[in-house]
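For this depiction, one protein chain was excluded, whereas all remaining protein chains were kept in their positions.
Moving on to chain A:
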Amino acid sequence: MTSDVRDVLNIPDGTSGPRPAKKQKLAAPRPNLKGLAREVHNLGGDNPIAIVPEVTHFKKRRFASRKPASRWELRKFRNSARDDSSLALRHWRRVDGKLEGEPQEQAPGTAGDNAQPSKDGIEDSAFAKYNVQVSVPQYSEGQYQQSLQNNDWSKEETDYLLELARDFDLRWPLIWDRYEWNPPATNGDMNADGDESKAVVPATRSRSMEDLKARYYDVASKMMAAQKPAQYMTQPEFALHELMAHFNPQQERLRKEFALNALTRSREEAREEESLLLEIKRILARSERFNDERRELYNRLDYPRADTDINAFKSSAGLQNLLQNLMSADKTKKRKSLMAAEVASPTAPPGPQQVAAAQEAGRRESTVTSTGPREPVTAAPTPTSTAKKGQQEKPERRKLTTQEEVLYGVTHHDRLGSGPTFRTEKINKLFSHKSNQQQLRITNALNELDVPNKLAMPTAATTHQYELLLGAVNSLLDARKVSDKIDAEIKVEQAKKAEREKALGLPDSGSEKKEEKKDGEGDDKALEAANASKDNSEGDETATANPASEAATKDAADTAPTNDASEASSKSEEANGEADKNGRPESSHKRSASVLSGASDKSTKRQKK
């Protein structure tokens, strides 16, 4: 069949090699072929037919083993638990004849393994073993006198109680029910009169079950301890002893009363109780929340604690940061309080609480916004507390004592850039901020003073001292500069004087005279300026003076007339008297006058156009 199919489909190689499927078939004919005819199966070709033939099973016969029915007989038995040993009862038992094992197995419930036949052939009842006698504590007269004395209980009554306990196997309700202690009428006056022996009858006391129990347990535990000291008891024994010794009748009574009440309440009462419990829960949650909020409020009102560093908030950047913190903290808190309200009262109507919380949050926000920017100093403590709350999961930073701060070299500064630096850098900066010329001068001055320009030990103290020294050196250099300048001017004046005296008869030009006068004024001003700003370096001045004078010469024609001149004008004196007036004002009191003079340069050019 398959080969035909192959022919139709024009698949070659149909017969050339044995197909593996066929081979398998040949090798292991399938076992599940049973239900189908071989031809039918062959129709499937390679893939087997999925029809599973149903196997018909018939019910097993119920009585597979045809054994004869076992025999039963009516047999006599005794019950050893009973007092009346003469009573003989009978019950049906299987006759265990030839087959010993089977009946034993098949009827374990009825026969029981304990039902061994006694010696005389009459077996004992299977229930005899459940007749267990309670072991009630026994005590002698001496023991009672020694340890069991009780004002409330006479020995007779105790005896009676124990007897009842034994009789009713410690079934307390029974004992309590049957407890009828009639104290024997004591002889009020036995010696005096025998007739009046029954005269005094003590009033019967009604004992509650708890009283009975308490007495019994008391006696039992004491006797137990008397027989076996507590330290030798085994674990369960000791537990029992403890339990009995610590019996609390009051608590038991309360427990029973409570149970009784709980069982007898009506449906309405139960519902009311439930609602009350819910109410209590809600009240507790609310009070907790209220306390939390109050604490928070107190924290806010609190004087800022000294252990947090407020310095961080003294700068404007710190304040800004703080405001941000406050806002974010407030936002999260608002959300949290809302959530808390929801959690606290899942069943309660969501009306008043949430509204209150929202109001509160709003109020808080408004206070923040009102106090935040306006009174930054008073607002400063608040963020510290809130920030602290936020960081509570982190370990608090240790507060160092002053001694520790010295030990660990911890110092606090008003302004500090973050990151590691070296102490020597600071000194280097003192130098590198100066111009090269000034640096050279400072080094020369220090050499004069026999101070190395590198510290042997750049600590905080030495660095500070070094700064002071450099300040002094700078002022010295400034003083020298000024004095040099004045020296030069004196020379100029002296030269002028000499010249004038030489050419006494000759008349001076008006412009020259004017120039001299202005020159003098300018000098005074320059001197003042130099005294005022000690950093003012000569290098700067020369640098500014030159372009200024250049500009002046260039734009000599159309300069706006301005005020005064200084010593540098002596250079441009020859060029043009009026021109240098233009460049002067900047260079006399501006340090970086080169830029400004450049600007003035441009402005003059613009004017020209």
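Going forward, a contact is a pair of C-beta atoms (placed from the backbone, for glycine too) under 8 Å apart; a residue touches a chain by one contact, two chains touch by 3 or more; residues count from 1.
Going forward, contacts and distances are computed from a predicted model.
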UniProt protein name of the chain not shown, from "UBC core domain-containing protein", "Protein AF-9 homolog", "Similar to SWI/SNF and RSC complexes subunit arp9 acc. no. Q9UTQ7" or "Fe-S cluster assembly protein DRE2": "Protein AF-9 homolog"
Which residue of A:Glu156, A:Glu279 or A:Glu404 touches the chain not shown here: A:Glu404
Contact residue for the chain not shown (choose from A:Leu164, A:Met223 or A:Ala445): A:Ala445
Identified contact with the non-displayed chain, of A:Phe58, A:Tyr130 or A:Phe422: A:Phe422
Residue numbers in chain A that touch the chain omitted from display: 309, 311-312, 318, 394, 397-398, 400-401, 403-404, 406-424, 445-447, 449-452, 454-462, 465-466, 468-469, 472-473, 475-476, 479-480, 482-483, 486-487, 489-490, 493-494, 496-497, 500, 507-508, 510, 513, 516-517, 520, 523, 527
